[in-house]
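What follows is part of the complex, with its chains left where they were.
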Amino acid sequence: MRIAIVSGKDEGPTKLNAFDNALSNAGIGDVNLIKVSSMLSGNAEICDLPKLKPGAMVNCVLSSITSDNPGDEITAVVAVALGEELGCVVETSGINKNPNDLIKEGEEMVRYMMEKRKVEIKDLIVEYSTTKVEKIASCIASVVYLNYDIEER
Amino acid sequence: MRIAIVSGKDEGPTKLNAFDNALSNAGIGDVNLIKVSSMLSGNAEICDLPKLKPGAMVNCVLSSITSDNPGDEITAVVAVALGEELGCVVETSGINKNPNDLIKEGEEMVRYMMEKRKVEIKDLIVEYSTTKVEKIASCIASVVYLNYDIEER
């Protein structure tokens, strides 16, 4: 299993468009995202995001937050723990919460998931995106499941 | 990529059943819908909805709205923009909102998505469903991604 870990943020004229712009900023704006629940196979390999085929069906774990309240500080986080037998992903997000607290919360939740499964953590990666809302803004962080069908070459 | 654009509406004895009846009214009540996020490949072809295999796994963009408040006017909209390089879909819906305003909102959001991607719009289609709630009603509008696996022949 190969995955890419990405994040993005942007403003937009509507909440939907701000979210779409944030996805594009992360490099996953031109595909169909199918949200899945957060488990990785053993020894998952982290890659750079390849160029994806427009309209491809792409499985992902997606953390997102959108606000149209100027001045809000918004943050989206994914925490990824890799192990030999399997891996876990946690998504969390918040409005006007300290990004470091959210990151710590994500880390703690994913550590707990691995402990519960008695799988040793070989690597723990946190990716996040945070911004102060000007008018309407969105932040996303995502773990993208890669396979050759969805990659453009 | 082939897609079908459908809509439906119906009443039902519960919210879940009204929603299910609206899906059946649209011709997609007997399959498993997997919601995806709204991108089309280049030069997507619009087809009539074929007969689908019961229980097939069908990717779709789904706009839906359900209300159990008699007298409510409910509307579900999808706006689809097609281009040579890719296409975009927007879903929007509302309760007691002017259907024409929702349609215009959908059109504007999808135009903006295509502009942002610098893709020329070759065709723009809006599909919607609107109804006044008698007891419990649901409206849906959907873009269904077709492939031969899900079609009955």
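Going in written order, the chains are labelled A and B, and every chain counts its residues from 1.
Note that in this section contacts are C-beta pairs under 8 Å (C-beta built on N, C-alpha and C of every residue); 3 or more make two chains touch, one makes a residue touch a chain.
All values derive from a computational prediction rather than experimental measurement.
Q: With 2 identical chains placed here, what is the total number of copies in the full complex of this structure file?
A: Altogether, the complex is made of 3 copies.
One rule holds in what follows: only the chains that are shown with their structure count from here on.
Q: Quick one: which bits of chain A touch chain B in the complex? Just the residue numbers, please.
A: Its residues touching chain B are 12-14, 16-17, 20-21, 23-24, 29-34, 53-57.
Q: Which of the residues in chain B end up touching chain A in this complex?
A: Residues of chain B touching chain A: 1, 34-42, 44, 59, 85-87, 90, 92, 105, 109, 112-113, 116-117, 145.
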